[in-house]
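Here the structure is laid out as structure tokens; the discussion comes afterwards.
Just one protein chain is left out here, and the rest sit where they should.
Coming up: chain A.
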Amino acid sequence: MSLTAKILESLVAKRRLFGIAALLFMAGLIIVDWLKEPAYSRFFWDGIGGFAAIYGFLACLVILGVAKALGYWLVYRKRDYYARYGEATDD
């Protein structure tokens, strides 16, 4: 295994530590955003500290939810779907 791989592996082994550090960092981001004077007043959300955090979290769920709903209800097909129309397949 290469040195780069070993370093990566040791970092992966500490993933719990990184996870906690990331959560603390995220909490810090929200606190700073909350305390700091808003730089803009262009939109109503400019004054809400932590708006981007909530938006990012919800965006992730919304995108995944909408995509999966679209997939299962409408557009997901088996891999060889187009074979029925005479196309070549890789199987």
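In this text, contacts are C-beta pairs under 8 Å (C-beta built on N, C-alpha and C of every residue); 3 or more make two chains touch, one makes a residue touch a chain; residues count from 1.
By our rule, contacts and distances are computed from a predicted model.
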* Quick one: the chain not pictured, UniProt calls it what, "Acetolactate synthase", "Extracellular solute-binding protein", "Glutamate ABC transporter permease" or "Na(+)/H(+) antiporter subunit D"? -> "Na(+)/H(+) antiporter subunit D"
* Asked: At which residues does chain A meet the chain that is not included here?
  -> 1-2, 4-5, 7-9, 12, 22, 25-26, 29-30, 32-33, 36, 38-40, 42-43, 50, 52-64, 66-68, 70-71, 74-79, 81-82, 85-90
